[in-house]
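A selection of the complex's chains, in situ.
Going by the order they are written in, the chains are A and B; count residues from 1 in each one.
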Amino acid sequence: MNWNRLERQIEAIVFAAGDPIEISRIAQALDVEESVVRHCINRIRERYFDDQSPFDLVMLDNAVQMCTLPEYGNVIRSALELRRTTPLSQAALEVLATIAYNQPVTRSFVEQVRGVDCSSIIRSLVKKGLIEEAGRLNIPGKPIAYRTTPIFLRSFGLSSLEQLPVLPEEPEEEKGEAKQLEGQMDFFEL
Amino acid sequence: MDTLSFTVAEYQGPLDLILHLISKHKLNIFDIDISSLLEQYLNAINSWKEQNLEVSSEFLEMASRLVYIKTVSLLPRHEEEHEKLRQDLTGQLIEYSICKQAAKTLGSLYIGQDIFVRGPAPIKIDPTYTLTHPASVLLAALSDAMGRGARRLPPSQEVFEPLVHRPIVSVTTKIFSVLRTLRVDGRVKLDRLYRMNTDRSGVIATFLALLELMKSGKIALQNDQVELISAGKKQEPVSSPR
């Protein structure tokens, strides 16, 4: 197996794809096993790291995408004359968190958790590409369900949903009471 | 518009406000004192009104919910319901505080604005769709798509029929249904007969049917085993209770 050649081809494909491209597609196009592609991707990433390359290949579920390292954000922004985008609002983060940890979920589920209308926030998160429709739930009214996207993973430095930070356990009736409250106090005293 | 966003910026919603009040006034989230929470909550809303801030309906809805929980607590013999309402609120608050925490953690991970990707290379590829599907999936998709829109229309009268005219289950029907069950099995658990009903009137009709059948000596209740014995099986019509 000519590893070097395969690596070059994979780099070329991932670069040209721009958007995340599935490992399975790369494997099919190159007529090799998926495990070979994954192995090559790891080798490429190591090489980029050793060479201090400004690029990285990020894994997003079963796809891969080429992107720049965060430390180049400022210089890229100034060259492309992009304004620093406003960070996600507290409300947007709450909606994203609710969807990320419970997906696929309906809008009304999110609204129940937050206690407020979330339609405009959901619309803007869809526009930003952070969430997308995930079909309809098979319950009365067939509501649209939402899930997070590969852009979500990339934006939070995750390669899959399993990497989401672990949530605090729901406090048990009496046991964890004191501890939980302490944690919450920290949180409230922000 | 500015005033509205001011309110929204301070608190994400009524749950957020309550969490704030609970921490500020050192209330116990697991044993909320509804009276003092309600007082603090109404104070907050009133002060917004004094500042001419627009108070969105969600905050008023929560106010009326808190008032209701307090009212129930004042009624005699409603401890259970009051406890349930309070626990529902506690559960919701805990869930929301977890959501807030998750949002904060996620926010600290956000690198979306510093990572850049590029668009697809302008390589000539043919993006034409090549798969084929049966046309019937279109119809299914259309009815799913219209589900939402259709529901915006006022509901037809038939929709309300089942709510207004509950089906009345006759005792006679239930007598037949009980006998049919017994003819198959010989004996049957009482609660299975009840569980065969989907509504209250069915349960009542079953109960009356059983009384009727016992009175006429067709069936008997086997003391504490909660079983029915068909009289047709040649057993003692009435077994002596212990």
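Throughout what follows, a contact is a pair of C-beta atoms (placed from the backbone, for glycine too) under 8 Å apart; a residue touches a chain by one contact, two chains touch by 3 or more.
If you're wondering where the values come from, they're calculated on a predicted model, not measured in any experiment.
The complete complex stored in this file has its protein chains present as A x2, B x1.
Operating definition for what follows: only the chains that are shown with their structure count from here on.
Residue ranges on subunit A touching subunit B, taken from their complex, read 15-19, 65-74, 76, 84-85, 87-88, 90-91, 93-94, 96-98, 100-101, 112-117, 136, 141-142, 151, 154-158, 165, 167-168, 170-171, 173, 177, 181, 184-185, 187-189. Taken together, the subunit B residues at the contact with subunit A in this complex read 8, 12-16, 19-20, 23, 29-30, 56, 58, 62, 92, 94-107, 109-121, 123, 144, 147, 151.
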